[in-house]
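In what follows, a single structure is set out as structure tokens and then discussed.
Yeah, one chain of the complex is gone here, protein chain that is, but the others are all in their spots.
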């Protein structure tokens, strides 16, 4: 087992990895940018090293700085989390060259899966179903011809794309040329690579992904699926496991296909094979994420397997601790990503100081938080402050438990999307499992107005009482300037209001 | 389903029941004594009613007051939690008479199981193994004769006893008469009933109990066992499920016997059949608790069944939602009861104001708390402030996760037994599962002294920095009396220290 | 004490009478409530009103109270009656506010979409601010002409900072 692991990340995933290490008796090394000196992951780690200015391009993304700290701190392995350097083959390679274990797949697997066109070809070779589409396309004529052959609607996709960038839906021939220019320029500016290809657009698609684990001894297993159809701007918002999109036959088949996909690149570590599923439960390979996924906790809740620990054990060369037949789904788990954003104002980001934080507890509730009361959520990183998961014996129980947990979850000082989650979880289409990736744009028209007389009364009563006490306090301090302030009720609240907009 | 449930309890179990109700869409009614106006369960409930002075004999134990509130508030059912009125047959009966559903077994089952001698006779009738022993005994001669027949060591037990009261171990004949007088007077003063009986004392006994659920349609299932051998003064401190005391055969057999025991009293609701297990894995019926048990969460974690919800569903007349073959143990769960008591000073109670509370999170950690930061733990009730559970795929994982969670758990202002739990969970006998009910008195000799140079340095550094900032602040306030205190670092801490002893 | 309170677009007359420790009679527009109110800690308060239990967080600044309840925040302006007669804060912000485009969050100016002298429509995007890895377009609340641009691309801005003035 490793002696000391460096976590090349921040926020909740850094805390998640630190917890796994602690449970394995491994020391942890945190790295932090100037904006993160007071961040939670720095507190939780045994060791902590500064790595530069707030922008991640000058800190968390700088391979040399991470490796320097690894060497200084005596770390024998690096866990990259997700995002940042987690899917950069050069980083994986640089780790090996520095004699430090990269907790993740080999650079070759990252490279193969990182290039969409290569991945597609490998998958076709391995008989993994892919969305009908093309190889890399050349000039405009070739693009138009390919689109007509596949049949509109089609998706134009950047070959180096990912995370929702460099994609465009083209509904009819007339739109093709401007879409082509758009994708190429976005691909060039975002990835430095303007190659693109094309896929058939799957209508009412659902996003279902399969978790896999592979060890260094050639064993690869899957841990069933997660459904991530609830997305906004291609960012997942709510995930669940199992999926309501597929029946048990398709589920088993999809698991087998995911294992085949991973085998095709001799995959080692934790990875996720993403599929598009259509209304007939046909599924098509979309891409493979060669890292731990944000939404991994719901798989842990349903299968009972600690995926981050599995990653670490695999990286030490241990064979998988669990075999395929022992992997069983039990119950249902849902994850709501708690974002610092305002669902009432087009999801504008809402960084700032968390003045009040009360997290839910009790049975079946899991909170993976990256923040604490009193911390100022910085503007430099993504707005996810926590992942709230609910587990239940049935999907209905998981939904009801999540609603209960959301009700207990109090965050003040910044605005969060908690009210959005409540809206989504009570939407008839969500309740019935009738989802697709267009759900939010189709259904969300802002938060419902709740005209509630009782609610208004409580708000008014609370404000009036606070005002009354403020006045009383003022009156007393005037009449007895030497009076101890401790004798006065402290109804008057200060400070928190500073952070309220 | 019920419309509104009154919870005739306080603390974490009241919060637990409120959460279950909320997830079922049921409104909740809290009751509170004068000491509990600001308690957590009052905040969590939809409705709240005062029921009198702090002593529970004048509030939580007064049947008429509870029923009054039930009627006033329009509650159609009452959940009694554990302790207080939960095992009082007259309360169950009074509820029925008032037309309010008692969420628990019928009064007859409570009565039969509440009287140890009656319960023993019923169990023998049902072929449930009991510890060799006697019926109710008469005069001294009869007691001595019975003890000699069974063979020392024996246990003298009050017929109406429970919860560790009215029990005495008698090792040899010479001790018998004074023990007899002791038990009788304790039984008379505690239960108003001085009848006593006798049992063979099982050496190195382990306490293993089986959770059962019975519905109104005659279905009774078990949800496997919990081991509760870690006790101090007959109070459980750490529990786990499964138990390391028994093998799979014994486990299945014990489950079947527990169902037989429950069937013998036509049991309806959630109940627990407690057994003593000896070193040869013989098990003997000890008693049946006719209520939800403090340690029910570990069964929920291992089986995936929400026991409090099951109680409520059963009380509405629904058949059990789960059948015996579907009940499966998966993984391992441990519960540590967090008590406000000082493990360094003979576990003296430590009520007071909770100045700082930071609870652990992440995968496999469940905290059922009855308190919050800023609350003053009252002197009137039992010292349990929270139940911390850890779940793991294996026992080792559960232990390591619990240690990690205990490390994250911060409570200041009052003293807790968290350091005791760390000691216990790392004790070689605990790690190897070599437990019996004498573990704590045999092994615990106070907290280990950790002479750690680094720790001392950190303590000194923190205190010195705080002193430095206090001095700096004082100097600045002297030199610029009009200066805004906001400009000065707030290193100087106040308030919390008030509660520190 | 008597107050004028503003919540949303409604104004209420409220009076508060202390009956006993923690016990209050509060009259909102002639509707009477008996309240048991306790400060639990910091900004957290427990109110029991006719045996219904509510937990709220309250914060105050300049006679504006923020009350957070069940995951939503509400702004309540509270003035005592004398101040209210004089016309205190919270009356209104005037129409001027709409002509000022302010940042809705701290962040960095990515791009200016208009310059001084440009005509803008209502809801037209005028500036892009980046925060938390997201680019957010800020729009004009009213039609008008750009009078002044107070920031430049690349600049860091605070929440509420004036970015662009229209006329």
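Read from first to last, the chains carry the letters A, B and C; within each, the first residue is number 1.
Convention: contacts are C-beta pairs under 8 Å (C-beta built on N, C-alpha and C of every residue); 3 or more make two chains touch, one makes a residue touch a chain.
Please read these numbers as outputs of a predicted model, since none were measured by experiment.
Novice: Where does the absent chain make contact, in terms of the chains shown?
Specialist: Across the whole assembly, the hidden chain touches A, B.
Novice: Among B:145, B:279, B:379 or B:431, single out the residue that touches the unshown chain.
Specialist: B:379
Novice: Touch as defined at the start, partner being the missing chain; which of B:171, B:443 or B:471 qualifies?
Specialist: B:471
Novice: Contacts of subunit B with the missing chain: which residues?
Specialist: 340-342, 345, 348-352, 355-356, 379-383, 406-407, 409-410, 412, 415, 418-419, 422, 454-468, 470-471, 489-498, 500-501
Novice: By the contact definition given up top, give the residues of subunit A that touch the hidden chain.
Specialist: The missing chain touches subunit A at positions 30, 37-38, 42-49, 72-73, 372-375.
The criterion applied here is as follows: only the chains that are shown with their structure count from here on.
Novice: Measuring between Cα centroids, which chain is at the maximum distance from subunit A?
Specialist: The chain farthest from subunit A, judged by C-alpha centres, is B.
Novice: Where are there more C-beta contacts: A-C or B-C?
Specialist: A-C is joined by more C-beta pairs in contact.
Novice: Nearest whole angstrom, what separates the Cα centre of subunit A from the Cα centre of subunit B?
Specialist: 38
Novice: Can you compute the centre-to-centre distance for subunit A and subunit C, using the mean CA position of each chain? Integer Å is fine.
Specialist: So the centre of subunit A lies 31 Å away from the centre of subunit C.
Novice: Just how far, in Å, is the C-alpha centre of subunit C from the one of subunit B?
Specialist: 47
Novice: Mind pulling the subunit B residues that touch 2 or more other chains?
Specialist: 372
Novice: At least two partner chains per residue is the criterion; list those residues in subunit C.
Specialist: Residues 42, 44, 52 of subunit C each touch two or more of the other chains.
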